[in-house]
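Note that one protein chain is taken out, while the other chains of the complex remain in position.
So, chain A:
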Amino acid sequence: MDFLRPASWEEALAAKAEHPTAVPIAGGTDVMVEINFDHRRPEYLLDLNRIGDLSEWEVGEKTVRLGASVSYTKIMENLRTELPGLALASHTVASPQIRNRGGVGGNLGTASPAGDAHPALLSSGCEVEVESVRGVRMIPIDDFYVGVKRNAMEPDELIRAVHLPKADGPQQFSKVGTRNAMVIAVCAFGIALHPETRTVRTGIGSAAPTPVRAREAEDFLTAALEEGGFWESGAPIPPSVAKQFAQLASGACNPIDDVRGSAKYRRHAVGIMARRTLGWTWESYRGNERSAQCA
């Protein structure tokens, strides 16, 4: 196994062009587990740790440009206001040591349905900035996951950053594991309210071959909120709407039975999480609306 250590982004792109099978490694929290378990023996490892700007982020007017290697710890510490869903998801990643090393680029590169960041990325509606010696392109997150542990990237491309819209409304993330910390998701659910566009977006983890959105649930809820004038009134969402939303979210799952949980449980749990996270985000939205009116 050859270990490539480019000193700059340009060198990294050149190395990836020359060795398209090279596996990029940054925090190593996923790649090293695979290597240690002998699940893969890549011919080349492409170490991105010398490229400092991958660990930086910029908060713009509308979006956050999050470097691929920004650690989950940094996200929790610095981007809680701009990216509340992703910050909550970051909290659930493994242990403090792993959160100090791992970043969103790794989750995207591996594209495992169990990656903790995916539901938050899907519900935010972000874009992934990928680059090769041929140029840069922005892949909408909805088009990014194409199969089990497969993404839409070309073999010569590297992930440079993720562009996430700054939260314009409450976001939530919820993950089921069979212990109270340091656990891989049995299933997970993310939701983001977008009051500016009067839409709702979701993301489901570990309950289908890829991370998925619960599109029917989103469409149903978006329509129900619009028709009922809820965005203006800030009235509580009727239980029947929440229930229907939960059922549709559950229906968006296409899970398997495995050692971590049954397919039946995953469907069930996603429904419960959908209902609860909707409740929390909506209560938060209502609270904000009320305090805005009082001010």
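A few comments on the model shown:
Criterion: contacts are C-beta pairs under 8 Å (C-beta built on N, C-alpha and C of every residue); 3 or more make two chains touch, one makes a residue touch a chain; residues count from 1.
Operating definition for what follows: contacts and distances are computed from a predicted model.
One chain of this complex is left out of the view, and of "Xanthine dehydrogenase subunit D", "Cysteine desulfurase activator complex subunit SufB", "Molybdopterin converting factor, small subunit" or "ABC transporter domain-containing protein", the protein name its UniProt record gives is "Xanthine dehydrogenase subunit D". The chain omitted from view is touched by exactly one of A:Val176, A:Ala217 or A:Ile237, namely A:Val176. For chain A, the residues touching the chain absent from view are 33, 36-38, 88, 91-92, 172-184, 186, 259-262, 264-265, 267-269, 272-273, 276, 279-280.
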